[in-house]
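Mind having a look at this structure? Questions to follow.
The other protein chains are all here in position, but one chain of the complex has been omitted.
Per-chain numbering from 1; labels A and B assigned in written order.
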Amino acid sequence: MITKVKAGFTFIRGDIWTAISTFILTVFVLVAVLGKWILPYPSEGTGTANVDHLHIGPGAAHWLGTDELGRDLLSRLMYGARSVLFTSLLVVIVAALVGTVLGLMAAFFGGWIDSAIMNISSLFLSFPPLLLSLVAVSLLGPGLKNSLIALMISWWPWYARLIRNEARFVKLRPFVEIAESMGVSRRRIIFRHLLPNVTSPLIIQFAADLGTVILAAGSLAFIGLGAQPPAADWGLLVAQGRSVIFDQWWISTFAGLAIFLVVLAFNSLGDVLRDHFDPRRSK
Amino acid sequence: MNTVLDIKGLKVDFEIKGRKISSPIRGIDLSINAGETHGIVGETGCGKSLTALAIMGMLPANALRTGCISLGDVGELTPENIQQNRGNTISMIFQNPHSAFNPVFTIEQQLLYVARAKGFSSDESHALFPDRLKEVGLVEIHRILKSYPHELSGGMLQRCMIAMALLSKPKLLIADEPTTALDATIGGQVLTLLKRLQKEQGFAMLFISHDVTAVARVSERIAVLYAGKIVEDGPTAEVLGDPQHPYTKGLLGAIPSRNKARGTLAAIPGTVPSNTLGMTGCAFKSRCHLAVPQCDEEPNLTPHGHTSVACWEVRT
Partner (left out) sequence: MTNPVLEVIDVSKEFVNDRNKHEVTRAVQGVSFTISPGEVFGLVGESGSGKTTIARCAFGITPATGGQIKLFGEDIATLSSAQRKKSRKRLGFVFQDPVASLNPRMTIFEVISEGLIGASLSKEEIRSRVEYLIEKVGLTKEHLARKRHELSGGQCQRVAIARALASEPELILLDEPTSSLDLSVQAQILNLLEDLRKELNLSYLIISHNLEVIAHISDRMAVMSQGVIVEAGTTSQIMSNPQHEFTKTLIGAYETNSTSNLPDDFDWENWQSAPTNRWAYQHVSDFIKTQNINPAQTSAAPRTNRPHDSRLDQHEVALESLYTDALVVMNRGVLVDERYYGEMRPESAHLLQSVSKSLLGTLYGTLIEKKLIEPSRTVGAYLPQMIHSGYSTATIQNLLDMTAAVDFSEDYDDPNSQISQLDRASGWRISNSLDDLGIRKFLTTVKQNGVHGEQFQYCSANTDLLAWIAESALGKSYSEILSEYIWQPTGASQSASVTVDHEGHALANGGISTTARDLALFGQEILDTYLGKSTKLVSNAWAKDTFGGADPAIKSVDYMQAMHPGGSYHNQWWITNSQHQEIYAVGIYGQYIWIDPATETVIVKFSTLPIALSTKFSEEHIALFRKISNLYS
């Protein structure tokens, strides 16, 4: 799998847009990982207000200006990158795990297990994604943790359905049939035969979802149901800049721009992976 | 002697960015007279389907063809004139009848499309079709015309494809594995049909297949193709009854039969070369038990009785 991802990345070099996306994502990940240690204004980045520097626009001292509490916006965004990345990773990983396991079971066992899992998934999938999260959050209460739980609940059905459909095709292939005829254990068939052969669509979906979840989490934060102040969540920053958008336009703008660029970059990555894996591998 | 197809020195190379990457056809000479069938037999990768495409002018964009292909009165086939000959004086039938028909059109609609391209009017076509379908042995003509491809069996569709190919009364019919996807009994009927039509209409036929039995059924002459070159060519009975080239012998010896004791089928060691680029001498030498130093020089097709063989070890 690692070699495939590496191979995917070498493929990227061919196209200017994919090069830009790679660059954006690399920066994003680096910033998220290095966090506190590279902030231009560390204390402000982490939340300390600086009432002396209110309403400063983009300029030499503060490249992106300061927010409504005088904190360097760039530092805030950089600090928030970590939360944005890790929370979306967490959501997608959990959703993918749960969804994959359920999807594999549905594909392998068929019958009522398949019907049950698919019907529940359909139920969840028929809600507009954000609405589901809203309902969940309203039941659980606002806050980052709850918004993440809400997102996970909304996201797993996509994986369940995707993996179930892919695994059903794999199950029909001769090598699975032979394994069953030879009396190979069910556990082994699911994890050694079905799972390794559905990783391509899984990876593609995973990459694209990272961007989508960032957007969703940001949206939840924007309407106040996600991360709460003083967190540096980008959606929250957009929300916080909303009331002063006409005077201090830079707050919402740059926060929104950050979200836009990262989501775009993840979607590009998803497209590149799809092109790399699908037509060539579907022999 | 009414020569319909004459191929001289056909070579096809594939290139990328001006650099040759493979030579799937390295020199083919072939001629077919009217009313006769010449078969080409060989395994995967020998270049037989590519030969058909070369004649039809349907090679991929990065293919470089040299040599001369001429068709009866038309003369040499060039990129300029191939378009008007394709589907007209030369027709082709393929292995998978389902892939030759568009699934969203009925048979009648597709035949009409072809007929109109040949200059038949709508009325003329409608009058023509029942006869043409009857000619290929179909009975429920009205139902078939109104059917979609997926509603017909493989054998019936293959007959429709033959009817479609013969609409323009071509001088040359190329058949590329026409019976491979069909059951043996249905395939046998199709072969009999092709022979009958050939006798009635007098077209020349190039029959390409990996199935020696099928080729032998319809061809007066057989050419054995290996790695892009003909290694043996001659009357069917002689090539099959008294093969000279070691590859031909190996190929025929590999055909299973109840008269051969189990475990004794001829097994030619090694595999067909996937790319002959950079190879010198006979392409078969690395697998040949008769190989001698002279085989480092490429043997040409030389006459041996009634057949021609490309092998140094075959004495005249």
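The rule is short, and it goes like this: a contact is a pair of C-beta atoms (placed from the backbone, for glycine too) under 8 Å apart; a residue touches a chain by one contact, two chains touch by 3 or more.
Predicted, not measured: the structure shown is a model, and the values here were computed from it.
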For the full complex, which residue in B:21, B:184, B:277 or B:292 touches the chain that was left out? B:184
Residues belonging to chain B that touch the chain removed from view: 43-44, 183-188, 210, 212-213, 216-217, 236-237, 240-241, 250-251, 253-268, 271-272
On chain A, where is the contact patch with the chain that was removed from view? 173-185, 188, 192-193, 196-197
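To be clear about the criterion, only the chains that are shown with their structure count from here on.
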What is the distance, in whole Å, between the centres of chain A and chain B, each centre taken as the mean of its C-alpha atoms? 55
